[in-house]
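Below: one structure, written as structure tokens.
For this depiction, one protein chain was excluded, whereas all remaining protein chains were kept in their positions.
Coming up: chain A.
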């Protein structure tokens, strides 16, 4: 079927989009590649090979480099974004999956799934600065924006482990629901959101007391409860929304970040996994692992505007404003 150019539609679409293009990076777990996508044209600009089984990705503080967890190469790769070349590796410990950058941009906290530790890497010297023993199968990592706490979630122990960044010691644990996958602090460092994949919930934890103050549950009509598996999350800076990727439920939940009530479920591709917001927070990009694409959500209208094919098993998303 011949389709005529979609000028008018594109024009309408462009009018609704931010004028400045962000660059979106997506790690493709099965293809061992990184897709580079333009946020305005929504086209894949380039696909570059990286280490084996790339999963977690995060930008350096100045935005010139991308850190990539090459899980099967047991290393964190550092990519220069100007040339899209891997310039060196960081010693990450075994099987790095997720990591978090300290607010000063100097250290990476890496969860080593196979060896039950959190490895702290000093980026400048490219050396391991320390390791902290945590629960079984460490997965989610987050550092509070005030730099005070590093937290790790362990999938089998079902706990949030609180690491004091000054002493690099584990000081407390908070029990959450089954298989905690991902952790994210609010911008004011007062609350910690933790998603539990098997438990199907998101726990909101008060950082001062390290106690759970609220549990968010999800229900999508027609979708069995066991398919609702919260993983990746993002909170908007204005404190309005939290977006929770619900894995094999193929939906992203929009949660009112003040009342913690889910307000909408947006249909995306299969096994939606991780998420990232553009610099102006007008778009949320999510990776759909099994359908091999990413979906773009218009944050103002809470609508999925487009899905774009990537490599196989897109996993992590990072956006450079």
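Just a few scattered comments:
Just so we're on the same page, a contact is a pair of C-beta atoms (placed from the backbone, for glycine too) under 8 Å apart; a residue touches a chain by one contact, two chains touch by 3 or more; residues count from 1.
Here, contacts and distances are computed from a predicted model.
Missing from the rendering is one chain, named in UniProt as "Transport permease protein" (options: "Extracellular solute-binding protein", "Multisubunit potassium/proton antiporter, PhaG subunit", "Nitric oxide reductase subunit B" or "Transport permease protein"). Within the full complex, the residue among A:30, A:106, A:148 or A:270 touching the omitted chain is A:270. Set against the missing chain, the residues A:35, A:157, A:201 or A:250 yield one that touches it, A:250. One of A:65, A:119, A:295 or A:310 touches the chain omitted from the figure, and that residue is A:295.
Although one chain is not displayed, its contacts with chain A can still be listed: residues 1-4, 6, 8-9, 12, 222-223, 250, 267-270, 291, 293, 295-296, 303-307.
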